[in-house]
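Right, I'll just put the structure down here and ask away after.
Apart from one protein chain that is not included, each protein chain of the complex appears where it belongs.
And now, chain A:
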Amino acid sequence: MTDWLHHLMVLPILLPLMVGAAMIPIDERNRMAKGVMGFVSTLALFVLSMVLMRASASTEGFLAGTSVYQLGNWPAPFGIVLVLDRLSALMLCLTSGLALAAQVYSIARWHTAGHHFHSLFQLLIAGLNGAFLTGDLFNLFVFFEIMLAASYGLLLHGSGPLRVKAGLHYVAINLAASSLFLIGVSLIYGATGTLNMADLAVKLASISPENRQMVEVGAGVLGVAFLVKAGMWPLSFWLPTAYSAATPPVAAVFAMLTKVGIYIILRLSLLVFGANAGVSAGFGQTLLVVGGMLTIAFGAIGVLASQAMARLAAYSVLVSSGTLMAAIGLGHSGMIAGALFYLVSSTLTISAFFLLIELVERGRDAGADVLAVTMEAYGDADEDEEPDEAGAAIPGTMAVLGLCFCLCALLLAGLPPLSGFVAKFAILSGLFGLSGPEAAPAISPADWTYVTLLILSGLSAMIAMNRVGIRTFWASIENTEPRVFVIEIAPVVVLLGACIFLSLQAGATMRYMQATADSLLDPASYTQRVLTAPRVGGQ
């Protein structure tokens, strides 16, 4: 019984991969069939990731704690392994939740804007899930590339000069970053002879000085590749253009893509360069702190300067990334739990915001133009009637949209009572040593700068959201009520509802995050579980 349950671990990769592949031969005219297939697959993934999250949070039973899946049944340092622990389960859950919302949203109309939307979408999820589950650096590269390849296609979905231009820059910068990724991985392999993260963490403790230097260079180069993805300041100029050019459901899942970079940095800095790493402990933290703070500042200024709402959302992505990077870099163990809470809350918020923007702007000219162009480029005559089948236009649309917008503003700015506030509060209380193991550590100037920036970034989000909100909802010149379908607004409401749920259940959530942080701060048990996992069917 427990034997086959063990295989649940590999399903988050296999299921979307297979569904995505199965959809490719289906004719584009059966878009609805594809949409339903994609929806069922994403829904199954969501349920599955919930099951995995429950299992990894329990202390006994199947997949309890940190569990290892040996592909090809080879033990860890030699074979490729997938590792499921609390952090990866959390990320899986977040990914599938966002994907579900974006998927439902896209079925209303956006999937008609180009070909193979649903296949690419499933492949993107497969890549994301793989990146979260893998325990091996080179496999991480492969899953990264799957994710990126799908994201290139999705960014170009809907076509048009603006998207193609943004796509060109996006592809070029990611290809260059992939080269850096490979250089980093091969340097680490050359110095340590291993690509398994757990094995690397063990080997780094007892490595010769010249090899240590090589590993650190490798880790630095590797880190740059992830920081490009996460959007650290001097490496992030591509991000606002690309994210604001993407179609709304795509932008909503792209909010997760930056978090992959954050996830890897969090994982590697605590596992490989954690307390057990000897001389290398805390490698690169200064850079993360400085870069993270500059990113917050850049993002906050960008938020203030944005005219279009999509750009505002894209700069909010940067603020969120910067906050997380600096939180990881400051390295107070009490802050990790707060940072994880912030990660979940801010990702949900930004995704909901990306979805909301297009609905709000639909009555206005700019958004309508883009849609008209894409419909023109791909449209047949029959596509006009398709949205009508999707659901009835809801009454009081502007009221609902306005309410959702207010919630987004509160969440982005981090005002009470919603989870944005709880998350920032948790980070700050960890920083000041009010929670967590160490009692009241000395507060350094870097900490003060971080606190200031965190609060100022909230202020700038508040100002910008107020301005945009007034312009859109109160002082709108056109006065046309956008036609919005229930299945378009429902995902936004659900994502924001998840944030409200997080605020209501903040105690329970923080306990989960704290336990996750504790397991991350104990790399020895992770490495031990990975390296001593028994093979299936005896030794």
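Here, a contact is a pair of C-beta atoms (placed from the backbone, for glycine too) under 8 Å apart; a residue touches a chain by one contact, two chains touch by 3 or more; residues count from 1.
Please note the rule applied: contacts and distances are computed from a predicted model.
**Q** The chain dropped from view, which UniProt name applies: "Cytochrome bc1 complex Rieske iron-sulfur subunit", "Monovalent cation/H+ antiporter subunit C", "Branched-chain amino acid transport system permease protein" or "ABC transporter ATP-binding protein"?
**A** "Monovalent cation/H+ antiporter subunit C"
**Q** Could you tell which one of A:F39, A:F62 or A:F138 touches the chain left off the display?
**A** Counting the whole complex, the residue in contact with the absent chain is A:F138.
**Q** Which residue among A:H7, A:K165 or A:R511 touches the omitted chain?
**A** A:K165
**Q** Of A:G190, A:G396 or A:P416, which sits in contact with the chain we cannot see?
**A** Missing-chain contact among the listed residues: A:G190.
**Q** Who touches the missing chain here, A:S58, A:S179, A:N466 or A:Q505?
**A** Only one listed residue reaches the unshown chain, and that is A:S179.
**Q** Where does chain A touch the missing chain, residue by residue?
**A** Missing-chain contacts on chain A: residues 138, 142, 145, 149, 152, 156, 159-161, 164-165, 167-169, 171-172, 175-176, 178-179, 182-183, 185-187, 189-190, 193, 195.
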